[in-house]
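Beneath this line is the structure, given in structure tokens, with notes to follow.
Shown here: the complex without one of its protein chains, the others still in place.
Moving on to chain A:
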Amino acid sequence: MAFIFLLIPIAYTIAFSFNDSRRTNIIWSGFTFENWFTVCEAQTVCQAFGNSVLIGVVATLLATTLGTMIALALVRYRFRFRNATTLLIFLPMTTPEVVLGAGLAAQFLQAGVPKGIGTIILAHTLFCLSFVVVTVRARVASLDPALEEAGRDLYGNPTQVFWRITFPMLLPGIVAAALLSFALSFDDFIITNFNRGADVTFPSYVYTAAARGIPAEANVIASAVFFLAIALVLIAQLTAAARRRQLAKAG
């Protein structure tokens, strides 16, 4: 029951990407593939989508790099302001998005920074950062430091040890964190809305369009993203399952 409940709006959104609608997309008026072929005819949709992807990629790169570095430092080193640092990373996650959005907007306003894609990227990096630290930190904590010691014993310099041993072992955690960041950034509306200026992202496009009925193109893009994401997750799950089975066989 709960599963069906969770999936109803998804099915609805996908179904309406096939709706034969000319202007509004509220009432079902027949099945068509046309929307899927003419997605970018309503140019603003694809432009908004492009902006969202660009913002997601840059913010993810920034947040993943900074977050992984913090996660390594938190697990591997003891330093004076360790608890304060932990708190500083924890707080953005417990701050409501409206407050983060309004705070950044107030800051940009006072500093006279014009709002646009740049400020959206800065804002997204901020809220993704904490999630990256949490995700990667769990991975770092489960690593056996003996492996790195072995690398050092074999005369690997710190750079070699990091790139040949530490980094590959951290990679699954980093990839998970990056995917999470991208998803959070791509779907964010609230923080974006406070800091976007005149630039439009996919969610802000949908929000503006909501007043007059969503064009089917928005449903097409959302459905395409959904299928892609589900495919990625399923592939990841299946490879993980296959690897477990192989390990079980070998062990």
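Brief remarks on what is shown
The working rule: a residue touches a chain if its C-beta (ideal position, glycine included) is under 8 Å from a C-beta of that chain, and two chains touch if they have at least 3 such contacts; residues count from 1.
FYI, contacts and distances are computed from a predicted model.
Candidate names were "DGQHR domain protein", "Succinylglutamate desuccinylase/aspartoacylase", "Maltose-binding periplasmic protein" or "ABC transporter permease", and the UniProt protein name of the unshown chain is "ABC transporter permease".
Residue A:N83 is the one among A:Q43, A:N83 or A:N157 that touches the chain not shown. Residues touching the missing chain, restricted to chain A, are 2-3, 5-10, 12-13, 16, 26-27, 66-67, 69-70, 72-73, 75-79, 83, 85-100, 102-107, 109-110, 122-123, 125-126, 129, 131, 133-135, 137-139, 141-145, 180, 183, 187, 189-190, 193-194, 202-203, 206-207, 210-211, 214, 218-219, 222-223, 225-226, 229-230, 233-234, 237, 241, 244 (touch as defined at the top).
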